[in-house]
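Structure first, commentary second.
Here the complex is missing one protein chain, while the rest keep their positions.
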Amino acid sequence: MNQEPPETTTPGQERNPTMVSVKDVSKTYAGAGATEALRNVSIEVREGEFLVILGPSGAGKSTLMRCINRLVEPTSGSIIVDGREVTSRRRELRAVRRQVGMVFQQFNLVKRLSVLMNVLSGRLAYHTLWRSLIYSFNKEDKRIAIECLARVNMEHKTFQRADTLSGGEQQRVAIARALAQQPKVILADEPVASLDPKIARQVLTYLKQIAGELGITVLCNLHQVEYAREYAERVVGLSRGAVVFDGPSGKLTDDILQQIYYRDSEAGDDDDV
Amino acid sequence: MLVERKKWRLHHIVYLAAGIGFLAWCADGTNLRPTELASGIPKIAKYFALMVPPKWSFAEIVWKPAIETVYIAVWGNVLASLIGLPLGVLAARNITRLASVRFVAKSTLNLLRSISELIWAIFFVAAVGLGPFPGAVALGMNYAGILGRLYAEAMENIDPGPVEALQATGAGRIQVILFAIFPQVLPQFVTYMLYWFEVGVRSATVLGMVGAGGIGFELVTTIKLFEFRETAVILLVIFGMVTIIDYASTLIRSRIY
Partner (left out) sequence: MTMTFERDVAATLQMEAAHRQRRFAKGLGWGGLTVAVLWFTADQIGMNPLALIKGADHMWDFLTRMFPPDLSYIFFLGRATVETVQIAVWGTLLAVVFSIPLSLLAARNTTPLVMLPWFTETWQRLSLHLLVFHLTRLLLNMLRGINELIFALIFVSAVGLGPFAGVLAIALHATGMLAKFCGEEIEGVDQGQIEAVQATGASKMQVILFAVIPQVIPAFISYSIFRFDVSIRSATVLGLVGAGGLGFSLIKTMKLFKYYETATCILVIFLLVAGADWICSKWRAKVI
């Protein structure tokens, strides 16, 4: 199902092949409200691209990300990551997930474990179960983990417990954990929503550096326009589960923002789904 | 306020009458009558009065079974965790997806829990003969049910964020349990183990009544022989032992987190 990438809107990325391709993905959450979180979303993301998905809370940004690594099962549509179709079959899914790192709003570190152990847990998918049973990692894993920590300047906290770190530090460790997977794609779901502006910019800078230096494709959910303008090369605007804009951040006009944010004022207060 | 009260008054009277009637019926069924109390309490008081002064020299004989009681509790709890943990994992909603497996695990835990350690002890004494070993196994069976359920509940109540994070890295199911769930629940597990060890020592003091080792055997013997002053010593030894373990375990528990 690998088709040639269509005409790109991002200058300077023409030669890179498509890394993530989302085709006609819809997701309806079953239950009382039966909310339609995603409606026929299609996005193509190229290798090494730093893409910001912009939208208010409840626009379906988190759902879109979770569909890409199948933490959420889409109702319809297909997703291809690095030429491989994402399925829910366990073995293949694990292989895809290994290539896709994820960074969360709430960091999601295991608080009682050391920073190193948290980063090392990003290596688990490379391991057999037997090795994990005794909580053992080989030297190569440790070297990778510490390198990843050094990349976000956190190697000096390697042996501390994760709950002794500040929010920004925890998020950097979480980025290191995603990097330790040696992924091709990193999904960052509102990575700075729980951080204050100064720390938020720091974290976004690290994420952008990763995309640039390591050639990792980064998809980053944001709800703040100013960060999107500052950091994004390309922005996808999501509103009520549908793509309403796809283009370079320079083209984010007030009209378009109006469309993303104020088309439906009720959606603004909902929690992200 | 007053008007509202009046509206409910009839209901109240009916409920109250039913409650009192139920309690009276229960009291009647258990021979709990004022006359019984009036004659019984002095008898009990007299019984306790006969215990003074305790025959201290008897302590030389009972310290050994007293320590054996603690050993029984130690192994009872070790066995309980060994049996209870896997069952707890199978019974936890966020770990085991198959509802049928969860149901079987939960039912097993319920069965283990509902049958008192004394009944288990009777069973195991019948199987392997008198002694502390069947006592420890019996305690293990009963407490496996209790601890297993507590473990399952602790695991169900963890922060799901790290679990999701590790699933997203492509880690397998057991790896997620080992790296995201166990580290989170470990302090709670240790707290439960210590607390139920305390309770276990108290339970183990009566296992001897059915021949399953520990100080209970000496206790029954002295009571049956009306050796009041010896009984007093045993009660004091039990009390001292339980108190020491209480303090020790509280101290350790306060340091875990």
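So that you can tell them apart, the chains are marked A and B in the order they are listed, and the count of residues begins at 1 in each.
Going forward, a contact is a pair of C-beta atoms (placed from the backbone, for glycine too) under 8 Å apart; a residue touches a chain by one contact, two chains touch by 3 or more.
On a predicted model such as this, the values are computed, not experimentally measured, just so you know.
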Residue among B:K55, B:R202 or B:R253 that touches the chain left out of view: B:R202
Residue, one of A:E36, A:E147 or A:E230, that touches the chain absent here: A:E147
Options B:A59, B:V74 or B:V190, residue touching the unrepresented chain: B:V74
Name every residue on subunit B in touch with the hidden partner chain. 22-23, 25-27, 29-32, 36, 39-40, 43-44, 46-47, 67-68, 71-72, 74-75, 78, 110-111, 113-116, 118-119, 122-124, 126-129, 131-133, 135-137, 202-203, 205-206, 209-210, 213, 216, 219-220, 223-224, 226, 231, 235, 238-239, 242-243, 246
Residue positions on subunit A contacting the omitted chain are 116, 139, 142-143, 146-147, 149-150, 155, 158-159
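Simple rule for what comes next: only the chains that are shown with their structure count from here on.
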In angstrom, rounded to a whole number, how far apart do the mean CA points of subunit A and subunit B lie? 48
Per the contact definition, I'd like the list of subunit A residues that touch subunit B in the complex. 69, 71, 93-102, 104, 106-113, 117, 121-122, 124-125, 127, 129, 132-133, 135, 174, 177-178, 181, 187
Report the residues of subunit B in contact with subunit A in the complex, numbered from low to high. 161-162, 164-172, 174-175, 178-180, 183-184, 186-187
